[in-house]
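Removed: one protein chain of the complex. Kept in place: all other protein chains.
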Amino acid sequence: MHKRWIEISVGLMLVAGVVALLSLALQVSGGHLTRSADRYPIAALFENAAGLAPKAQVTLAGVTVGEVVAVVIDPQTLMAKVQMQINGEVNYLSIDSSASILTAGLLGEKYVGLTVGAEDEVLVAGDMIEDTQSALVLEELIGQFLLNLGDSN
Amino acid sequence: MAVNGIIEIHNLSFFRGKRAIFKDIDVSIAAGKITAIMGPSGTGKTTLLRLIGGQLQPHQGEVQLFGKNIAQLNRRQLNQLRSRMGVLFQSGALFTDLTVFENVAFPLREHTQLNDQQLHDRVLLKLEAVGLRGARELMPSHLSGGMARRVALARAVALEPEIILYDEPFSGQDPIAMAVLQRLIKDLNDEMQLTSVLVSHDIAEACAIADRVILLGEGRVLAHDTPEALQTSPDPAVRQFMHGEADGVIPFHFPAPPLAAELLCDNASVADKQGGLL
Partner (left out) sequence: MINLVAALGEQLLQRLALMGQALLMLLQSLKVLPGKHGIARLTQQLYVVGVQSLIIMLVSALFIGMVLGLQGYTLLSAYGSEQAVGQMVALTLVRELSPVVAALLFAGRAGSALTAEIGLMKATEQLASLEMFGVDPLHRIVAPRFLAGLICLPLLVAIFSLVGIYGGYIVAVDWLGVYSGSYWGNMQQAVDFGEDVVNGMIKALVFAFVVSWIALYQGYSCVPTSQGISTATTRTVVYSSLAILGFDFILTALMFGGA
């Protein structure tokens, strides 16, 4: 009887441990492991990528479709080159798509928002998005606002 | 060299740190007899048992069991030899997580291929021999000291060994338990044609059943004879031990520098030592 209880409780513990590990994989980390397998890289050049960091979201119409992998300087143009990984099933980004760096809320995280253009041809792995809009830098914005305020007076 | 004893010890020396427990001793233990190894506490009686069991390696000399030098055996051969030898440890050393039955069954499960029925019968016979068949479902923690030792004895003889080593079988037992153990040791020895080696400092009990007595002291074999001969031995050290005299040639003091030298040393260092203690 006692021995039976030992075996049952050990079995329960093993199951609980495996279930916990599975939940950590699926619920807590959102199954990132499975998704990262099927992705393709694209890049975009921005005048200014202030505040954008690796692992930031890439969205299309507010839906996450990928993430930023790296933000580096392009030595030829001296612009910020943002490298992204886009989920494989999102295979309908036209080559004239545009990318802008947006902010979640007033002080929130920076992310990349994509807008699809009109062309039939789509972006494939390694392509570059031409049409970009840089990050809003709050300090510049406030400076401009104050300048305008001074002008109108 | 003629090997006549079942256990032969030649030129054995053993040290603990720098202190010599044994200095070049020779012991021969005859088959089929009860041999008592006696001596004052701290003379390495238990160490000698461990050396015979191969749990300790001598620093010099050799131990032969059944005519084989145990230092030259590999692990498997040593274990093979050990299965022909039973040991009754001082504390009984029953496995605390097993029942009495399982404790006695342990060596059988390890070394034999008996089926469940044979195993069951054999264990019950051994328990019957020590009078504890009724206690087979108890855990060792529920046994009295004397009962635990009897279970340990049943376990030690479960494999029907040729040699059995007893480590202080009588210490801490009440007179009845002592008498029971004495009779068991004697009966087992006679019925199973065992060679029994028992380590003890209970002179009367050990002498009552022993055929031969080996008296150890100061790292040497002081005497090896029959109990009767030792009782009347003229050797002062033997006399002192056999008759339990406080004063005699066996020193009462642990080895130390002369008393006068220590008493006359400067007081500061003594105060230091006491300060350290408190």
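First chain written, first letter: the chains are A and B, and each begins at residue 1.
Here, contacts are C-beta pairs under 8 Å (C-beta built on N, C-alpha and C of every residue); 3 or more make two chains touch, one makes a residue touch a chain.
In this text, all values refer to a predicted model and were calculated from it rather than measured experimentally.
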Per the touch definition above, residue among B:11, B:60 or B:80 touching the missing chain: B:80
Of A:16, A:73 or A:142, the one touching the omitted chain in the full complex: A:16
Sites on chain B contacted by the missing partner chain, in the whole complex: 50, 53, 55, 75, 78-80, 82-83, 85, 87, 89-96, 106-107, 110-111
Hidden partner chain, residues of chain A it touches: 6-7, 9-10, 12-14, 16-18, 20-21, 23-25, 27-33, 36, 55, 57, 64, 105, 107-108
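In this section, only the chains that are shown with their structure count from here on.
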CA centroid of chain A to CA centroid of chain B, Å: 76
